[in-house]
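Only a single protein chain was left out; the remaining protein chains are all shown in position.
After this line comes chain A, so read on.
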Amino acid sequence: MPQNEYIERWEKLHGKRLDHDERTRKRAAREAHNSSKSAQKLHGLRAKLHAQARYKQKIQLRKTLKSHEEKSVKTTTAPTSDPLPPYLLDRTQPSSAKALSSAIKQKRAEKAAKFSVPLPKVRGISEEEMFKVIKTGKKTAKKSWKRMITKPTFVGPDFTRRPVKYERFIRPMGLRYKKANVTHPELGVTVQLPILSVKKNPQSPMYTQLGVLTKGTIIEVNVSELGMVTTGGKVVWGRWAQITNNCENDGCVNAVLLV
């Protein structure tokens, strides 16, 4: 037994003082008075230390009060997410792609949504801006019938160039894109998806045919990665998206999925 524990030893031998409980109670009751007294009297460093200790005490006090209050409050039973059957309640839902499909279908049901697109109006692009006249060679220069497309394009994987003599439109290799960064508007997730085709270029049907990617163009993207499902229970493969940026300035194709 350590030497300094003489009080404990005494208590073990003789028991506590008969008025022990009363003394401790009184001391505890006096505690507030003592601290108040010292708070008023102290100055200098001791006052600082006292204030600091008191400050910490109060933080602790408020925290416990708050936790007690929280305990007594009835927890709300309405969860925030969509209703789920009991067998899915404790599971973390891979909310990514499937969550959309329902929203997509609901939107579909509203007929109006079918024809509205995120970008309803686009800036007109003149032929001069779109095409550069090629003047190489004697005959070509003279008749100037050959054009190079100055905007980004999508060229299908099975495209083969025609003989140079007959090739009226040149789609430069450097401006070809195969992938688009497609955002799902409701989920707010962006995924890079392969482009399948150009569905509609609002500028002109000829640009649609040439696969020109300008702002507002409707493209079809391969969404099979997202795992959406049709009403018939088949995996959705292609879905339409609208280009939202000026690809020729940005060097990438950003699009928003049409739902």
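Please note the rule applied: contacts are C-beta pairs under 8 Å (C-beta built on N, C-alpha and C of every residue); 3 or more make two chains touch, one makes a residue touch a chain; residues count from 1.
One rule holds in what follows: contacts and distances are computed from a predicted model.
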item	value
Undepicted complex member, UniProt protein name, chosen from "Ribosome assembly protein 4", "Elongator complex protein 4", "non-specific serine/threonine protein kinase" or "tRNA (guanine-N(7)-)-methyltransferase non-catalytic subunit wuho"	"Ribosome assembly protein 4"
Touching the absent chain when the full complex is considered, from A:Gly44, A:Pro83 or A:Gly124	A:Pro83
For chain A, the residues touching the chain missing from this view	77-79, 82-90, 98, 101-102, 105-106, 227, 229-235
